[in-house]
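Of the protein chains in this complex, all but one are displayed in their positions.
To keep things simple, chains are lettered A and B as they appear, and every chain counts its residues starting from 1.
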Amino acid sequence: MNQDIYVVVEHLRGQAADISYVMLAAARVLAQGTGGNVVAVLLGHDAQELADDLAADQVLYVDDPALAEFTSDAYEKALAGLVEENAPRAVLFGDTSIGADVAGGLSAQLELPLVSYCQSVRADDGALKFVSQICGGKIMTEGDLPDTTTLVTMIPGGFKPEEGQSAQRPEVTPVTAPALEDLRVTLKQYIEPEVGDVDISTEPILIAVGRGVQSEDDVEFAEELAEALGGAVCSSRPLVDQGWLPTARMVGKSGKRVKPKLYLAMGISGAPEHVEGIADSELIVAVNTDPDAPIFDLAQYGADIDLYDLIPALAEQIRQAKGS
Amino acid sequence: MNIVVPVKLVPDLVEELEIDESGAALDTTWMRLMVNEFDDHAVEQAILLKERGGGQVTILAPDAEDVDDVLFTAAAKGADRLIKITGPFEEQVNNHALARSLAAVVEELQPDLVLTGVQAHNDLDGPVGPLLAEYLGMPYVGYVSGVTASDGNVVAQKEYPGGLLAEMEVALPAVLGIQAAEEPPRYVAFSRVRQAMKSADISEQAVAELDLSGSPTVGRMFQPEAGERATMIEGDEDEVATRLVEIFKDAGVL
Partner (left out) sequence: MAKTAVSQSASLNEAFYTSLFEVPDGEQVKKCLQCASCSGVCPFGYLMDFPPGRMIGALRADMFDNVMDTDTVWMCMSCHACAEVCPAQIPLTAGLMTRAKEELLLAGNIPTELQDALENSQRYGNPLGESPRKRAAWTKGLDGDVPILTKAKRPVDVLWFVGDYPSYHPRVQRVSQALAKVLNALGVDFGILGPEENSDGDSQRLAGERGLFEMMAEKNGRAFHKYEFNEIVTTDPHAYNALKNEYPALGISYPVRHYTQFLAERLDQLKPLLKQEVEARVTYHDPCYLGRTNDVYDEPRQLLKAIPGVELAEMSHQRENSLCCGGGGGGMWLDGFTWERAETRLSEWRVREAVAAGADILAVACPYEPPRFEDAAKMVQGAGRLVVKDIAELLADAMGD
């Protein structure tokens, strides 16, 4: 076994996924502990330019038409030989629709241990530590990566994607793909999401408005903020009742259960029927002129300020932050 | 089509979880188990496939408290065969061991299709589906939210972030990890479950030993500290906005 940390780069239709950079940042932390290199493994076809901004010491590039887009069978076949021959200290995958499809198969095939739901890693006195989030985030699990090539699937949150990006182009080493024949999984086509209403139950960023909003026109305000932040607007029941927002945007007992990374609740009191729908949110921030509003019992951050004052200021600062 | 659905029970998150004296495992004294929600979707998808194209649905579950109820509920929904796998599962079994035990039983059933839940919240060593697929020598596709069967293969709708779907053609026999069935899992009247308790059979298959290799060792478990009440941000709108931008950045949403 060598001391390198491998990262299997995830990309879809010519675009690298954020998790790839998150993993490179994690890999750097581990490699500093082992004294090995960060090695990005890029599988694709005519996709070499995806290597350009990877913060890796080396990129192993496997080019094959069968790897043009992700399929589990081709990826697994291409990776199996590579991992077995090079025996790196660890191989990082995204805990995603791509990484989770192949990491398990490789673990079983190569008899290598697998650590899932890993949020952060660190090197500690020669040992490599992982922290995984299980039970829907209610339990954190910490341990040492086993003393053999270990496969790890990573969730976001522990490292920032910027830390895995680099302006300097890494060294790219082409690697010949094994024969990718008799594949049992083939991609037929992509289907674009229907252009219709957004599905708030899967949106990562939600701007939620309640009766603190005075009129239908003011919902625009929230839309603007959502646009600046790149999220969607949803609401408590009264706004839907009044027809200001479609029923599909209602959150709560009679509406949808949501689990965004950010739930920004503005002018919502936090009635039990509403709160029922947001308990699984990762981060709740509440804005309400009433400092005793029950929503503050649930939110991690709060501000007792008029939403009409805050929204323009916040939208502006977000645009600036994004612009820079 | 002969469809096999392995389901597993996981800790119910409605109950407070506690960590035991070792500090490295969940305390099972008060723990309540429930069927993994994605496995429930796998059961529904299997029954939908059967209703559309005929066939047989077999549900497999490792032994656990209340597992019979889970099996009978599946029978009331339309599953044909129920199998309980008995063995030393009281220990903190991992998914590698579970997949190995399941593989032995599934192999004998000679399924065309195996559906599992895409993941469970306690899969520290990876979800069951891909492990099982490898032990069975079958292909695997996960994050599936729709399945159409045709001759010798299925077309699975695989989900990517942002609502993008990929249609994957998968040669049978295969294992699919179901994220969502095409219809929400159906409700069956409790009287039907009671009927199933009287009429359906659960056959048992014993596994002698568990091979736990493939999972990391847990050194420590802890609960992220839960905030009591919101941390209030003071100041005028600009100050609040500035602080919020920082918070959004830290949370990785900006």
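Keep in mind that, in the parts below, a residue touches a chain if its C-beta (ideal position, glycine included) is under 8 Å from a C-beta of that chain, and two chains touch if they have at least 3 such contacts.
Since the model is a prediction, treat every value here as computed from it, not as a measurement.
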| item | value |
| --- | --- |
| Displayed partners of the chain not shown (whole complex) | A, B |
| Residue of A:Pro88, A:Gly255 or A:Gly302 touching the missing chain in the full complex | A:Gly255 |
| Candidate in contact with the missing chain, chosen from A:Asp46, A:Glu84, A:Asp241 or A:Asp290 | A:Asp241 |
| Hidden partner chain, residues of chain B it touches | 14-16, 30, 34, 184, 186-194 |
| On chain A, residues whose C-beta touches the chain left out of the figure | 211, 238, 241, 247, 250, 253-255, 271-273, 294 |
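We adopt the following convention: only the chains that are shown with their structure count from here on.
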| item | value |
| --- | --- |
| Chain A and chain B, separation of their C-alpha mean positions in angstrom | 21 |
| Chain A - residues contacting chain B, complex | 12, 17, 69, 71-73, 96-97, 100-105, 107-109, 111-117, 129-130, 132, 134-146, 150, 153, 156-157, 160-161, 184-194, 199, 202, 204-205, 229, 231, 261-262, 282-283, 285-286, 291, 296-306, 309-310, 312-314, 316-318, 321-322 |
| Residue ranges of chain B touching chain A (in the complex, touch as defined) | 11, 13, 17, 19, 26, 96, 99, 118-119, 121-127, 129-131, 133-135, 139-143, 155, 157-171, 174, 177, 213-224, 227, 229-234, 236-238, 240-242, 244-245, 247-249, 251-254 |
